[in-house]
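== chain A ==
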Amino acid sequence: MHGPSYLDGLAQTAFVALWASLGALLLGITLTLLRLMGGRWAAAFVGGYVQVLRNIPVLLPIYLIYFGLPTLGLFWPAVVCGGMALIMQNAAFISEIFRGSIKAIDRVQFDATRSLGLSPWTTFRRVTLPQLLVYSLPALRNQAVLLLKDTSLLSVITVAEVTMQAKVLTERTASAYHAFLVAAVLYLAIVALSELAFRIAERRVRWR
Partner candidate 1 sequence: MTSTLWILAQGAAVTLFLAFVGVIGGTAFALLLNVAAFSKIGLMRISYHTYIYFARGIPLLVQALLIFYTLPAFGILIGPLTAGGLVLTLYIGAMFAEVFRGGVLAIPRTLWDSTRSLGLPPVPVIRKVVIPLVLRYTLPSYINVCVLTIKASSVLSVISVWELTLAAREIVERTLDVFPIMIAASCFYFVMCFSIDRLGRHVEHRLALKGFSGERP
Partner candidate 2 sequence: MIEIRGLRKSYGAVEVLKGANLDVADGEVVTLIGRSGCGKTTLLRCIDLLEEYDEGEIKLDGKLLWYTNATDGSRQRMPEPVIRQMRQRMGIVFQQYNLFPHMTALENVCLGPEFSQNISTRESNELGRELLARVGLADKVSAYPFQLSGGQQQRVAIARALAMRPRVLLLDEITSALDPELVAEVEDVIRSLLSEGIMMVLVTHAIGFAREISNKIAYVSDGRIAEIGSPEDVLDRSQDPTLKEFLRRLR
């Protein structure tokens, strides 16, 4: 009887984590691009965006979107709202990771490609981006695990992931903490698995 619920929860957690990670990565790349090539105002905007999202707790964007969209007439499912909040938050951190990587990667390489006459966009796509991704992999891995753990917060807006399932089970069976222990173990397991998967992927990429 407990089985299916946890499985559903795991599926939901994995689903949100994967899509939110992807979205955050894309948004993070976009922000980085904006910062690099968008001129002064764009860079300032990105800077401000990052500062704001780094200094507020994750729950606030989640509540803001979940409670706020309906007031604008948009009744999107909780998963979508939660996912959007996670994407916005993590994109800020990812763009900071990229910013750090760009500083660390050899400037000379960028200048060299410029002298070859490649357009900025091509330079970014062919030279900058791949290097950036490879260099940032450890930090990105870290961020992905943080995102995975943050999915538990979506339980407060009724997204049926692992923590939510545990909460429901607690209320239903009156065995207070048992469900949360299971949830804790599940998280430890998926965190460990994701770290492992990442490290394998990292090693593969390094060999190229």
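On the choice of candidates, all candidates are chains of the complex that A comes from, given by their letters.
The rule is short, and it goes like this: a residue touches a chain if its C-beta (ideal position, glycine included) is under 8 Å from a C-beta of that chain, and two chains touch if they have at least 3 such contacts; residues count from 1.
Since the structure is predicted, the reported quantities are computational estimates derived from the model, not experimental observations.
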Subject >> Identity of the candidate that touches chain A (this complex; choices 1 or 2) >> reply: 1
**OP:** Over in the complex, which chain A residues touch candidate 1? Could you list them?
**Re:** 51-52, 54-60, 63-64, 67-68, 71, 149-153, 155-156, 163, 166-167, 170, 176-177, 180-181, 183-184, 187-188, 191-192
